[in-house]
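Step one of this worksheet: look at the structure below.
Excluded from the complex is one protein chain; the other protein chains are retained at their positions.
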Amino acid sequence: MRRAVIAFTAFLGGLIFLLAGPAHAGPADCQGLRGTLKLQGQPVNGAKIAVTTESGQPVKEVTSNAQGAWDVQVDQIGKYRVTLDVSTLPQNSEVRGGNNVRTPTVYEGNCSTVLFALQPKAAAGQPPADTGQTTFWEQAAQLTFEGLNLGLIIALAALGLSLIYGTTGLTNFAHGELITLGAVIAYTFNVGFGIQLIPAAILAVIVSGGLGYAQDRLFWGQLRKRGTGVIAMMIISIGVAILLRNLIQFFFGAQNENFSDYNTQAGIVVGPISAAPKNFWAMGIELAVLIVVGLALMKTRTGKAARAVSDNPALAASSGINVDRVIRIIWTFGAAIAALAGIMLGVSQSLKFTMGQDILLLIFAGVTLGGLGTAFGALVGSLVVGVFIQVSTLWIPPELKSVGALAVLIIVLLFRPQGILGRRERIG
Amino acid sequence: GGDTATQTSPSAAPASSAPASKGDGTLTLGTLLPQTGSLAFLGPPEFAGVDLALKEINEAGGVLGKPVVKHDTDSGDTTTNIASQSVDKLLAQNADAIIGAASSSVSESVIDKITGAGAIHFSPANTSDAFTTIADKGLYFRTSPPDKLQGRVLGDLVVADGNDTVGIMAMQDSYGTGLADQVAKTVADGGGEVVARVDYDPKAADFSADIAKIKAENPKGIVLIGFEETAKVVQELVKQGLPASKHKWYMVDGNTSNTNYVDMPKGTLDGVKGTIPGAAAPEEFQKKLLGVNPDLEDFSYAPESYDAANLIALGAEAAKSDAGVDIAAKLMEVSKGGEKCNNFKQCVDLLKAGKDIDYDGVSGPVEFNEAGDPAVATIGIYQYGSDNKYATKALEYRTGNIAG
Amino acid sequence: MDWLTILTTTVHAAIGWETVVYGLAAIGVNIHFGYTGLLNFGQSAFMAVAGYGMAVTVVFLNLPFWIGILVGLAAAAVLALLMGIPTLKLRADYLAIVTIAAAEIIRLIFRSVYFKDIFGGSDGRRGFNGDFYAMNPYPAGHYGIGPFGFDERTMWFLTVGWAVVLLSCVVVYLLMKSPWGRVLKAIREDEDAVRALGKNVFSYKLQSLTLGGIIGCFGGFLYGLYNGAVQPDVFGTEMTFFAYTIVILGGAARVFGPVVGAMIFWVLFVFVGNTLAELVANGYIPFMTTIQVGPIRYALVGLGFILLLVLRPQGIFGDKREIAIDAR
Amino acid sequence: MRDDTMTDSLKAKAQAAFKDLARDPGVPKPDPILVVDNVVRRFGGLTAVDVNHVEIQRGSITALIGPNGAGKTTFFNQLTGFDTADSGTWRFNERAMNGVPAHKVARYGMVRTFQLTKALSRLTVLENMRLGAQKQRGESFWRALVPGFWRGQEEEITERAEELLVRFKLDAKRDDFAGSLSGGQRKLLEMARALMVQPELVMLDEPMAGVNPALTQSLLGHVKDLREQGMTVLFVEHDMDMVRDISDWVIVMAQGAVIAEGPPSTIMSDERVIDAYLGAHHDAPLSEGELEAQLHEAEAELEAEIEEETQK
Partner (left out) sequence: MNAVPESQAAITDRTAHLEGAAEALLRCDELIAGYLPGVNILNGSDLYVKEGELIGIIGPNGAGKSTLLKAMFGLVNIRSGTVLLKGENITNMKAHTLVARGVGYVPQTNNVFPSLTIEENLEMGAFQVPGKFKERFEFVAELFPALKERRKQRAGSLSGGERQMVAMARALMTEPSVLLLDEPSAGLSPKLQDLVFIQAQQINKAGVTVIMVEQNARRCLQICHRGYVLDQGRNAYTGTGKQLANDPKVIELYLGTLAKA
């Protein structure tokens, strides 16, 4: 990382010598070639430049002026060869990359700019000037960090999904919209009412929890009462997703938005990683919530009751568990956690009405990879998905990064059909 | 579109004879413009342009003696199937010409359907090179210049600013990759080096890995080609330590927006340059647009949309028919060679007087070549200020031939 | 208000290309999910490989249309094997996720820059339906009564499309009445029991996946032929979701369920959308702009499905008793 | 009821084969249909099955008994390919069967039922039955398309299914969904369906648990019929009356291993078996007096305990 820092300083200090043409130097009726030679920000005077046609017919030779600028007007449009005479450059300087020939094209009524970037010659034995590039390992570190960042958000979202799935057996395709909704509510408090983001987020999580409660009370609970099957509910959730998503779009619009706080926060450099302070905070919060909820599910009475309800609601009722109440608690928490995930996603990326839908598949992948219905499975699976997505871009084009993660999902399930932390059912 | 392409592909030949025109006396226009999706921010100016033109046309007495009818539909973006349904609806409403779509990809997905039905497909904003050679039965037109020109101007701008190392972040579609190719070529010719090029998926959940790839090469100039998702890219650039204050950023028509970045911290985009096809729209024209839609913030492609509607109307007058095929046959004629005029009233009066006209629009001289592309066009270079908005007055306009 | 357009587009939607294409996709899903209990959420992948198989063969390899169809069919069959062999041993809900993932992988590969030369990146492929329309026996003109009717191209398309749909229905009817279909239904209920009775569950699942995939694949062909283009993003998860919705609307494990479901689906979709657009355009809904019609239409459609499914969870043809059994 | 003398004579014939056998676990049988060697299955630290050697006599009715958790069901799972044994080999009709997938096991003629029943809920009872039949022509994809190929066979199958349903008192339910059956009816269906396969060896896992005693009794006659038809029956059961009534040979498992074998009469008096499994009251239901005594005993214990508690 030190190298990267040095690189920037170097860049700023103009250690690299440039030669640039002004954006609009020539007259409007310019037709030809032009450029400006600069070394360490200083114009280079008296460098010789020869222009020939593509086939080598000399056209004109010019010398750069006091501003470092040169200019060749031509009559014929087409391709030309421009050669910089390196011997006329100041001592100890060279063309970056070593190539001193350019082959630009001149178009009718336009001037094309030709650039020769100059830099001081590296003294013999000294390493070449630092270009500020990052090494493989620095990239890997950065990507791992990004992977954890993404993975934790997915995990949080997955936790909400997994809670609801675990308790009610509902594969909720509208979970993405719960995520979006949380973010949009926080946005409304934050941008609409001008509340600082942290209290706005807390409010939004509470409101979303309430909405989750209401959703079960008024909708899913009623369906359960009517004996609607889980598959039918899954399909209904697709309808809910379409409804919510488009309502959100109606009110929120189709564009990307950002919270008014922590928006486009400048990165800070920590070791090999460059990240915004908000990322670190978000990851801390996410991890804390995940662990607390996971433990609560394993250890508390309501947590166990939730798992009992998931196994067998009738038997749970027979044991004295108020099934509806447990499910409502889970819905409340599930929606609240989904909202938090949405807010975190909004903080780390930006808000859009499809933000939840866009990561839904990754959430499902995380939940499934970890083992359906297990809270810690969701965490593990999501982290694997997140890290894999980002780190795989070291080898595959970023546009295909999801392919890598999804392929891992399939491969892992081939060998562990019950997911990483899932358990096999017994037969017989 | 090139009729040549139709002929070289034998399999398409039997279908290439456009179905019989179904002129019914009323010129019916359909719009297929982004109300939703990743170009939604460009919907309002485009709709406004068409609306304004229509208002003027109908005030001037309509076409063929009847008021022009218009139906608005949404083009969505490529991730939805909206465009296809919209086209079905428009065709069911007997649209003679369809104005849209904005995105080249969306247009590509419906062009066969529209031209197959014998209607004109007229885009005010498609800049992808693909349309120059597409098989379109001679029914595809556009008022926006193919990206050859924009790519050239942008590439030259990047080089002229002294960026010897350049990174390109391009949205992965026909527009994005085509434009990126053109920029990359120009930059390389001019002496710069494209050290990193990432074609990204605009639907990606985040762009950290893509930016990491750019960062790895630490380029001096960074060209951002995309639509609305560029806002996310910008955030990621800032986060990973490649802000506009240290690197030079360049944008294009798909993301040079006055609405998408305003909520970012002051100065985030300070000094960023962007190119948008189209000449300076006269103040007066912008005022008229605001009369149609007072909420407009961007004006991109409003002139092109306005010109598209006018040209179709003039074509119909010239052909004395409202059938798509007939209009298409006259469009080239009304766009060049003849007595110059620059609004519908003026032109239609000349036509009625039996004169050959040359419509010069707000977006430029609009002279169609054989492919239905404008032959000459202007690209404006804009610059952002510290308020993250660009001045609607360009730094500079460059006019050039598309060909060459 | 342009009631006529609303009416004609709605009537057209009931028998139009969407109904054909999505109906076929849903017939396939019905075989997978309705009869066999396979939660295959990758139906769009079958349609995609079919559409692309045909498009790439015609456009990229310059081979004739019929070869394109064969390539598409082969691609769908190969996909069934590739997807089935590793995944069919998974529990239902795991299978769902894995098949979504597989379909997304395929879509992402189709839209990748890396294979742009072959598949055309995110813009996909176009310009391959010439041969199909060249075979059109209908002379140019308008077919139908008054405003209801189609031009000769659409007529040709719909003739072929509905022939395929009906043929698929006949095949499904015959199969599901037979012992073969009985094995599938038994697998849906409990595969271990079926195994214990000496049936090769895996082989039947694979047959089911292939058959449903191939029927879906015709949906892919027809999509491409009608629209004249295939693009990766239309073959996304949404398409599969719609197919499932259609199956449930019509009634799972019912021969004509998917067809009727598709009709309801598209009638609702088109009617809501166009009515709303007209209402707004004519100023009956003053607080909405035309731009907001898009989302509200989808929202209403979503709401419509919810209501239909809530009010008639067994679908149009479904048996209420079947739903009551083992609700969980 | 069947003719008692006839079944009795058949029983005698079957038992003749066992007459001179030693009573040791793993004793070789004259004509074994199934030979099992060293089958081991562990779950984590728990060894659920560890069977050294066991043979099942062809044409006999063999009972497999043992305390809960002895590993009987797990043993069935290994033999029928529903679970993978950690080690071991077994041969069915001289054919090595380890690693053979479940459906092939069934096709070779070795069919099992499940203790926790597996009704095919949304198929009717009759369809459940039909599914059991083997070698159905209509089960191949192409032939299924042409009803002519399988109609005739289907009718035969249906006939057979209906006969069995009458026997199992399920005929009234023939067109109901199997998912709507009561617990006991599911057990019956499970067994009837397995018989549709017409296997050589049928392995029944607690077929009569939860079945009404009167019906059980009439079904025992049917099971004896199976033996008459040359079928071999291996069944797990906790109902000693039934074991005593129909089995020719009894194998006892405890903690995964076979601990004893023998004819029912002798095995029930085996000390180890009584200890591990039968308990004190195995041969007859508790008489009234015994019950009283038991109760008093328990009460006394309880009181003592309470006293203890209060004293503390």
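Letters A, B, C and D name the chains as they come in the text, with residue numbers starting at 1 for each one.
Going forward, a residue touches a chain if its C-beta (ideal position, glycine included) is under 8 Å from a C-beta of that chain, and two chains touch if they have at least 3 such contacts.
Note that the structure is predicted; figures quoted are calculated from it, not measured.
K.L.:
Which residue, A:A317, A:L394 or A:L414, contacts the hidden chain when the whole complex is considered?
P.N.:
Answering carefully, the residue with contact to the hidden chain is A:A317.
K.L.:
One chain is left out of this view; which of D:A16, D:L116 or D:V146 touches it in the full complex?
P.N.:
D:L116
K.L.:
Considering the whole complex, which of D:A17, D:V40, D:A209 or D:L226 touches the chain not shown?
P.N.:
With D:A17, D:V40, D:A209 or D:L226 as choices, the missing chain is touched by D:A209.
K.L.:
In the complete complex, which positions of subunit A touch the hidden chain?
P.N.:
Spelled out for subunit A, the touching residues are 301, 304-305, 307-308, 310-312, 314-323, 373, 423, 425-426.
K.L.:
Could you please point out the subunit D residues that touch the chain left off the display?
P.N.:
Against the missing chain, subunit D presents residues 43, 66-74, 115-116, 169, 173, 180-185, 187-188, 206, 209-218, 220, 238, 240-242, 245, 277-286, 288, 291, 294-295, 298-299, 302.
The working rule: only the chains that are shown with their structure count from here on.
K.L.:
Considering only C-beta pairs in contact, identify the chain pair with the most of them.
P.N.:
Among the chain pairs, A-B has the highest number of C-beta contacts.
K.L.:
If you average the Cα atoms of subunit A and of subunit D to get two centres, how far apart are those centres in Å?
P.N.:
59
K.L.:
Indicate the whole-number Å distance between the mean C-alpha point of subunit B and the mean C-alpha point of subunit C.
P.N.:
Computed from C-alpha means, the inter-chain centre distance equals 33 Å.
K.L.:
Averaging only over C-alpha atoms, locate the centres of subunit C and subunit D and give their separation in whole Å.
P.N.:
47
K.L.:
Give the residues of subunit A touching no fewer than two other chains, as numbers and ranges.
P.N.:
Residues 249, 254, 397, 399, 402, 427 of subunit A each touch two or more of the other chains.
K.L.:
Would you mind listing the residues of subunit D that make contact with two or more other chains?
P.N.:
Residue numbers touching two or more other chains: 82, 114.
K.L.:
All pairs of touching chains?
P.N.:
A-B, A-C, A-D, B-C, C-D
K.L.:
Which residues of subunit C touch subunit A once you look at their complex with the stated criterion?
P.N.:
For subunit C paired with subunit A, touching residues are 86-87, 89-91, 93-94, 96-98, 100-102, 104-105, 108-109, 111-114, 192, 237, 241, 244-245, 248, 252, 292, 294-299, 301-306, 309-310, 313, 323-324, 326-328.
K.L.:
How about subunit B: which of its residues touch subunit A in the complex?
P.N.:
Within the complex, subunit B contacts subunit A at residues 36-38, 40-41, 152, 156-157, 159-165, 172, 186, 189-193, 198-201, 203-210, 212-213, 215-218, 220, 228-229, 231-232, 234-235, 238-241, 243, 246, 259-260, 263-265, 268, 381, 395-396, 398-401, 404.
K.L.:
Which positions of subunit A touch subunit C when the two form their complex?
P.N.:
169, 171, 173, 223, 226-232, 235-236, 238-247, 249-250, 254, 313, 361, 364-365, 367-368, 372, 397, 399-400, 402-403, 406-407, 409-410, 413-414, 417-419, 427
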